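To start, the structure under review is shown below, and the notes come after it.
Of the protein chains in this complex, all but one are displayed in their positions.
Chain nomenclature is as follows: A and B, assigned in order of appearance, with residue numbering initiated at 1 for each chain independently.
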Amino acid sequence: MKKKALLRAAAVVAMVCGLVWNAMAEEGVSDTEIHIGQWGPQTGPAAAWGSVARGTDAYFKMINAEGGINGRKLIHHMFDDAYNPAKTKAGVKELQEGTGMFAWVSGVGTAPGLAVRDYLMERQIPWIGPSSGSLHWIDPASKYLFPIYPLYYIEAKALVRHAVKDLGLKQVAIAYQNDDYGKNGVQGAKAELAQHGLQVVAEVPVEVKDTDMKPHVMQLRKSDADTVLLWVSPVHAVKIVGTSKAMNFTPQWMSTSTCSDFPLMMHISKGLWEGVIAATFAELPDADHPLLQKYQKDAYGKFAAKDERWGLFYYAGILFAEPLVEAIRRCGQDLTRERVVSELEGLKNFRGIGGEISYGPLDTAKAYETRQGMKEVFLVKCLKDGKAEKLSDWMAIQYP
Amino acid sequence: MLDFLQMLVSGVAVGSSYALVGLAMVIIYKTSEVPNFAQGEMALISSFFTFMLLEQCGFPYYAAFPLALLFAVLLGFFLEFTVLRRAKDPNILGMIAITIGIEMILLGLVSWKFGADPKTLPFPISPYDSIALGEVFISALEALTVGVALVIMLILFIFFRFSKLGVAMKATQQNDTAARLMGIRTNRILMFTWGVSSLVGCVAGLLISPITMQPYMMWDPLLKGFAAAVMGGMTSLPGAVLGAYLLGIIENLFGGYVSIEFKSVVAFAIIVLVLCIKPSGLFARHYVKKV
Partner (left out) sequence: MDMKRSYYEDVQLFTSGVVVFWFVALLLFLGLLPFLFKNYYVYVANYMAINVIVALGLNLLVGYTGQISLGHAGFFAIGAYGTVILMTLLRCPFLLALLAAALIAALFGFFLGLPALRLEGPYLAIATLGFGLTITQVIGRSEFFGGRQGLHTPELWVGPWHLTTDRDFYYLLIPITVMLTVAARNLIKTRVGRAFIAIREADIAAATMGVNLVFYKTLAFAVSAFYAGVGGGLYAFVLRFIEPEIFTLLMSIMFLAMVIVGGIGSIMGSIVGACLLSWMDLQLRNILSIPYLGDWLETLSQSYFSITGVSNIQYIVFGLILILIMLFEPLGILGIWLRTKRYWKTWPF
């Protein structure tokens, strides 16, 4: 017993020393380096979204090649969590308690993110731009969590608004993935329809495991919908559109940013994706946008693996890291977490390669205004060659 | 009524791909009593091999598909020869672990080579064109799948019943030692079994891939095919096919009339019920164990 007490005392002393040391120099920062962590599934069923982390990696390498930020290089630690929350937590702990991360950026998925949110927030570690548009990130809002990805909820509102007001379509149905992502979409669609005095004509849940879409399409067809929102994964979306075509059911398809990578969608649907309208949150891959072109040339061109594709989710990895880089830049030499948080809170109408990003000092009653970074999306329509036609300018949308 | 007919047709269509995977599993189980969890991934790697030939090497269809089938057969031979034959006094659980290991390796190889982005296999028939029987639709690809499944079942049935090799396979299953004493080279028979099974699985993969292909695409067909095979009795070829059609139809009817959310699991509930009544499946003779 006594031995144990002694050991405890030793541990306490060690921890106190650690704290003192921490107070002197912020964890994960030295005069030459800033350590930033990120997880992203490179394996497993969600591996297609792994390109987000690789995009961030190339972006940081580009910044380092240009001399870093205020003399410091960004050291990017990314790991593969296979979309398994237990592994996400393990990796975050290993990096945080081993090397010590200054901040975390992006991180794919709602469930993996939720498994580590409390851990990061309790330790007051800033986490910028989780790669999902879940309501979980602002409900409840946390001081150190800065979501960027526009809510699935507002994407649904934007699409429905376009369908009802501009296209004059009234019979809106939705096929949604039966999880947080899909249900957020249903909420948004219903809220917007209610404002126009309409209702959803059919809600069809799609399980992640489902491969046969015929029962789903039959339900959609029976509802006589003239517009169908696809709140599902790209593969399911293609299957639904294809099965519908085989069953002579051709409404106006609308989909989320998840399925807005048109060149990919066009290819895997063998051309059926033409005419689909989607909401998206970043400039188009071939847009005439100087910053985006710079990234394509300097980050993607120089640091991407040769089999990497310049797709939406690759440069979304850059988009989710831009505000953090900007905040670190504004901090100057005095780089601490608290300083970064206050710089982020001071970010107003910041525009990189996506919509405008603004935060404010944390106010839980106004979580959407003060913590949801991007509040706007724009709509695009898929053309024959996989190119996109812009249907709208950036549309700012309020929640709730 | 129209809906009902459509659901029946859809059920048969989706059942056909389950049937092919189920057949592949039955062939192996029949001779070696190994539930082969790697079946789906064997089909997966063959499908991606075809994809590589067509899309990356620019082979024409008439060369790529036969090559793919050949690849599948060789893969089956290879796995049996290098892995399963090496197992020291195998028990069934050990065999399950080995097939799970093979499954992981194949899955890893495919994802390593081709990445995770979804793809689609070029195919002579568009998977989205349909044949209309009045108001009931079936896509051309599905019609092809139904036809192929039936033909393969017929060929296998005749093969096992009438050909010398088929009879030898049956003998190996029933009594390994006796078969060997009768001059059957059981090792070779087992290898051949894996080849045939891999071939059938590859056909299933090739008929699924024209829609979309990604590394995890064979999980669901594998489970459903396994379930269908079990429902049919695990050793009976026609049983597996009928089980698969039954499964497909039940799924579609349940999805249409009761609950679409539980569609993908209802099959398993039904199987438990069926098995409670007929513990060896619908079409297998009940096997009484001697003490």
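Throughout what follows, a contact is a pair of C-beta atoms (placed from the backbone, for glycine too) under 8 Å apart; a residue touches a chain by one contact, two chains touch by 3 or more.
Bear in mind that the values here come from a model prediction, so they are computed numbers and not experimental data.
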Given the contact definition stated above, which residue among B:L67, B:I105 or B:V167 touches the chain not shown here? B:I105
For chain A, which residues lie in contact with the unshown chain of the complex? 4, 7, 11, 42-43, 47, 50-51, 54, 79-82, 84-87, 89-91, 93-94, 97-98, 111, 114-115, 117-119, 136, 178-180, 182-183, 207-209, 305-308
Listed in rising order, the chain B residues that touch the chain left out are 29, 33, 35, 83, 86-94, 96-98, 100-105, 107-109, 111-116, 223, 226-227, 229-230, 234, 261-262, 264-265, 267-269, 271-272, 275-276, 279-281, 289, 291
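The definition used in the following text is that only the chains that are shown with their structure count from here on.
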Whole-Å gap between the CA centroids of chain A and chain B: 38
Footprint of chain B on chain A - complex, ascending: 42-43, 45, 47-48, 50, 178, 204-205, 207, 209-212, 214-216, 218-219, 222, 234-235, 238-239, 242-243, 245-248, 264, 267-270, 272, 307, 309
Can you name the residues of chain B that touch chain A in the complex? 3, 6-7, 10, 13-14, 111, 115-120, 126-130, 132, 137-139, 211-212, 214-217, 219-221, 248, 251-252, 255-256, 260-261, 263-264
